[in-house]
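Pasting a structure here, questions to come.
As you look at this complex, bear in mind that one protein chain is not there, while each of the others sits in place.
Chain IDs A and B follow the sequence of writing; residue 1 opens each chain.
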Amino acid sequence: MIVYLLLVLFAATFLVLIVKRDEIAIIAILFSFFSMCYMFMNPEIMVFGFGGWSPPFGIVWVLDKLNVFLALLVTGISSVIAVYSLKYIKERRHRYYTLLCLITIGLLGVSLTGDIFNLYVFFEILSVSSYALVAFFLNEHAIEGAFKYLMVGSMTSLFILIGIAMLYGLTGTLNFADLASKISHDPPYMVALGLLVAGFSLKATIVPFHAWKPDAIEGTPAPIGAIFTSVSTAIGVYGILRILFIFNLIQINWVLILFGAITMLLGALMALVQVNVKRMLAYSGVSQIGYVIMVIGFGTLLGITSGLYHILNNALIKTLLFMGIGIGIYLTGKENLNEMGMKNTPLLICVGIGLLSLSGIPPLNGFVSKWLIFMASWEISPMLTAIAIIASALTLAYSFKIFSAMFLANRKIEAKVPKILLIPVIILTALCVFIGVFPQAGLNMIEPAVNALLNQNQYITAVFGG
Amino acid sequence: MDVIIRNVTKGLLPFIIVFGVYILLHGHLTPGGSFPGGVIIASGVALLAISFGLRKAERLVKEETAHVVEGIVALFLVLVVLFESFARDMLTPTGMAFGLWSAQHVLLLNVVGGVMVSMALILIVFLLMKE
Partner (left out) sequence: MIEVYVGMVLIALTGMYCMVWKKNMIKKVIGLGIFTNSIHLLLIAIGFRTNGIPPILTQVNADYFAMQAVDPLPQALVLTSIVIQLSVTALALGIVTLAYRHLKTLDTERMNRLRG
């Protein structure tokens, strides 16, 4: 059944180029979102072997609760961005939609697969189409950002390949469930673990590996910046989680806690001094992923729940903010914070709610996940809670800087926002408020995912027994 | 380019293309398959483009033809995969030595994939050489 979904997306990739109509791509991505909603309703783990081959011999895609949660998030954000880009991108739009379909195929493949080399192949599909989309506007900023991202990104993808080669040489298998039953904690396995985590943490923009992100997002169009900070980082964190799941090492881990804390503070501090609004939001994305990595390092149930909830909220808020400032860039044509004053009431409300949610103000969704993060870090060490609160205060500072530059400036232009750019922003704002007022709705999606992550035996029996 | 390279290319190009087609078609018996076969065909055309210039190479394969053929063949690949997922019980993909027709849908996939790879690489070579 999953084969048909992939075939629809693949066919849409080429049909957009031949027939030259963009709506095909939007229909295909929306179709993938609705089929992921349909798969989400199914309460048991589904295993698909490609070509009819059974698990240790063939490639298998496993849909347990964590995979389906991420696939739902990924296709939802992709479909919103696809609708938004109809008006935002003005020239060479067919190439843009081809690459957007390819990114969706890559993201969907990484979230749903159950085979480690298949993970690498789809990760490379995602990476290569990301490099092409960074260089989409063919100006000098885009070229510089694309070349930097290409050099660093391909080197760390090759680190993932070395890790896969070592794991294959040590165990003789490539399947997640088979690896999980054959891995021990000897030193050669730990080297492979280190290489794999280093490879995925480039996509997840953890501190020593975050340097490509501001330059790449400054060169790329705003909707693709939204995909990079919301969904690409979520897939990077999912890669780290899945590798730790295979090694059965989801426990307290001071390396992740240390790097998470440094990422939080560094991202927030660097975001304060920026002048370009897209760079500021890129550093803000780095800072939020620092929160997630720190609480994953705790390894407790509350820690991982708050981490996954913060991934969901970060995706919604960052997409909302990038689309909002994208409207600002579309209307004023400038990206500098000193020149972006506008006067438009629906946009003020939506971006205002997005920035309040980013800082963690009560009736919105950012508050829910940040409160859970503070509670999770209080159990381990009060100093980590203090660091998290300081980072939140810095977040509030630069959020207010963006808000005052966009809406409280001296020179404002009054312009009409096209409806098709404003509807996705309103949908995401409504989702933010809804999850903030009814946090149980988010927890209903995340608790099965956390239980699937902490329960290795259920995964192994589902893949081999069924 | 050079006189030697032009004359050697004039004599050698048909053999390169036939060799590429041979590796394509025997993908289920010997090492090779769609990807190396496609690369060899495309490198023959790239040799033609480098030694004689882009306009002579365009007489063999035009750029718009490559765009259209690649798109249509990709959709044909989708149809082949759909066909294979429905008719899996009727086909026997075990190849016997020297049997060209022994693995049916592997042969079809090799030809389709080889055409796609060669058209894509010809497009890459032409677009990088244009100025």
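Just so it is clear, contacts are C-beta pairs under 8 Å (C-beta built on N, C-alpha and C of every residue); 3 or more make two chains touch, one makes a residue touch a chain.
Everything numeric here is computed off the predicted structure, so don't read it as measured data.
K.L.:
For the full complex, which residue in A:V19, A:M155 or A:M190 touches the chain that was left out?
P.N.:
Of the listed residues, the one touching the omitted chain is A:M155.
K.L.:
Using the touch definition from the top, which of A:M36, A:I81, A:V128 or A:L337 touches the missing chain?
P.N.:
A:V128
K.L.:
Out of A:A11, A:A71, A:A146 or A:V286, which is the one that touches the chain we can't see?
P.N.:
That would be A:A146, which touches the missing chain.
K.L.:
Can you list where subunit B touches the absent chain?
P.N.:
Subunit B touches the missing chain through residues 30-31, 33, 35, 39, 97, 124, 127-128.
K.L.:
Give me the subunit A residues in contact with the hidden chain, please.
P.N.:
Residues of subunit A in contact with the hidden chain: 117, 121, 124, 128, 131-132, 135, 138-141, 143-147, 150-151, 154-155, 158, 161-162, 165, 168-169, 174, 214-215, 218-219, 273-276, 279.
As a working rule, only the chains that are shown with their structure count from here on.
K.L.:
For subunit A, which residues count as touching subunit B in their complex?
P.N.:
On the subunit A side, the touching residues are 3-4, 7, 10-11, 13-15, 17-18, 51-52.
K.L.:
So in the complex, which bits of subunit B are touching subunit A?
P.N.:
Interface residues on the subunit B side: 67-68, 70-72, 74-75, 78, 81-82, 84-85, 88.
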